[in-house]
Each structure stands twice: as C-alpha cells, then as structure tokens.
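Sharing a structure, written as structure tokens. Questions coming.
Left out: one protein chain. Kept in place: all the others.
Let's look at subunit A:
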Amino acid sequence: MSYSTFNRKKFDSLQEPMFFGENVNVARYDQQKHPIFEKLIEKQLSFFWRPEEVDLSNDRKDFLKLEEHEQHIFLSNLKYQTLLDSVQGRSPNVALLPIVSLPELETWIETWSFSETIHSRSYTHIIRNIVNDPTKVFDDIVVNDEIAKRAISVSKYYDDLIELVNLYNTLGLGVHHVPERGDVVVTMKTLKKALYLTIASVNVLEAIRFYVSFACSFAFAERTLMEGNAKIIKLIARDEALHLNGTQHMLNLMMSGRDDPEMAEIAQECQQDVINIFVEAAQQERDWAQYLFKDGSMIGLNAQILGQYVEYITNVRMQAIGLEPQFATKNNPIPWINAWLVSDNVQVAPQEAEISSYLVGQIDNDLDGADFDDFDL
C-alpha cells in the first residue's frame, strides 16, 4: 500500500508486472523482465545533446523578417511545444514512479522524463534568442485560452491517475470520501484502468500532438527560415520517436496479457475509450490548426493540409497499437517532413557529421597484437 523508497521484501522482480506489483528495491539491470526498456535507456543515453550546441543567431534575424501572422504561427507552436514538454518533463515521474514494479522500467521512466527536461530547456534557449522579453511568451502559456484547452486535455488522465494512486498509497483500496470531491472508488481495477488510459493519452501526446507541432517547425525550415530552430526540433523528434516506442511497448504488452493477465481484460474493456482518446485528440489538433492559421497561411502549410496530416498520423499511430484506423486520409499530405524527421543527418557539432548517436571516447578494447601486423612505421 504505502510507497517505500526501498522495499525490504525479498522477491523475484522477473515475476512482477510492469505496474502495481511490489515496489521496486534493488536498482539492478543485469536481468530484465522486459529487455526493451533497458535497450531504450541505452539508446536514449546515446542520444544525449544540449540545446546550447545549436547556434540560433540567424533565427533572430529570420524571426524579425516574418510577417505578423507567421510570427503568430511560430510563437504559438513554440508555446504549445513548451506546454507539452512542461507536462512530459514531470508527469511520467510523478504518475508512474510510485506504481512501477520493474527496475528497468523505473529507470526508463526517469531517463525518458529527463530527456523531456532537455527539450524544455531548448524552448527557453530558442525563445531567449528570438524575442526581447521571454516573459511575455511564457506568461501567455498560462493565460491564453487556446493553450489552456490543450493543457486540460494533455494533463487530465495523468491527474486522474495521480489522484487515485495518492488515495491508494495513503488509504488503500476502498471507497474514500474526499472533501469537495465526494466518494472515490479505489479498486485495483479502477487503478489499472486509469493507468491504461493515461499511457494511451501519453502515446497520443508524443506520437500525434508532437508530430503536428514538428510539421509547423519544419514548414519554416522548408523555406530556409528558422533553421536553427529546426535543427533543435530534429533532435527533439529523434527523442520523441524513442519515447513513443516506449508507450507503444507498454500498451502492446498490457494488451497481450503477457505482462499482467488482468491488464489484458482491462485493455479489452477500454478499447472504445482509447479509440475515443485518439479521435478526440485528432479533433483538438485540427481545431488548434484553425487557431494557428487564423490570420493567414504560410507557403507549404495551411489549416487544411495540417488537418490532413493529423488524420494521417493518427491512423498510423492507432495501427501501431492494433487499433483500426479511423480516418479516410491514407497518404501523408506533407511527405517532405520525412527528410526533416530523419535522424541520420542530425548534426550539432562538426565531429558528429556522420553519426546520429555520438558516443564520447569510444574505444575498442577487443584487440590483440596481431591486429597491428599490417602497420609499418
């Protein structure tokens, strides 16, 4: 029931489910129930980068030259990205760490969330470089109605889960009366259902909402504008591709019943709820596109094209977790985005020109004297 930072019980963590089993104790990675999370940690660590490595001096000049409605598109998109990463930089930790039961998954959650804080620091780096008063931009994220709507939809499921888990950890299972909230039913089933819907909504956040925002960032770079920004977004996109892999694995493992048989039943029961989460998010993203382009479009992108991309990417992401696609759009309306999303040519420093995962000081120790036979001095 109550969370312990070091569970004193002796148990085999290989037999535990991903969530709601024993609290974790020894942080060991020599054995894993689900090796995928260890691999994701390794990959994420190899991706490490810092926003300050990207020079944004030309972006400031570009930004000043943009038309007013284009500045609105750029800044609104950046505010939305800032909101998404503000949520993602903390919520996986707050919501999932108290209930995780596998050490490799616990560390993946921490690694994942940490990389989101790098993204948040990037937005500060970008905003500081292109506007005189960053406070105006940041303050608007809290007061702007359009952004506030997005904030409610991206944090709702996290908040529901956190509330239930807090009650569970302090009062245990049962019906609890919460002042100003009424009776709250805390059963293993309501907890697992809240968890499943949260992971689905996080998958939507990272696999759909972020990609819609990437499309806007790259649309400027297609016109050779705001290219420093695009370089940073490319690095963020590389990380997000890994994160969405993480939530796809969690959802698929839950659905398969391989991890926790009860979770498979819950996944079955919640299937329509998950479909609704995807469809509602797609509608919200289309509404957001209308707001972005309310004062005018830009070359290469408008509300209609972005709306088609929303439908297209939603279909792709739904199929990745075994759901039927819900929209008619079959083809990517902005195929040029792939050339920007591809991680191969991410270059932040000259020595990284040819590799995307730059590992510092790689040394091959598996050598013997014979390897140098061909060398003559």
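Just so we're on the same page, a contact is a pair of C-beta atoms (placed from the backbone, for glycine too) under 8 Å apart; a residue touches a chain by one contact, two chains touch by 3 or more; residues count from 1.
The working rule: contacts and distances are computed from a predicted model.
For the chain that does not appear here, its UniProt entry gives the protein name "Ferredoxin", which is one of "Homoserine O-acetyltransferase protein", "Ferredoxin", "ABC-2 type transport system permease protein" or "cysteine desulfurase".
From the set A:Asn169, A:Thr190, A:Asn245 or A:Asn302, the residue in touch with the chain omitted from the display is A:Asn245, counting the whole complex.
Only one residue in the set A:Leu64, A:Val142, A:Ile299 or A:Val342 touches the chain that does not appear here, and it is A:Val342. In the full complex, subunit A contacts the hidden chain through residues 36, 39-40, 43, 237-238, 241-242, 244-245, 248-249, 252, 315-316, 319-320, 322, 325, 330-332, 335, 338, 341-344.
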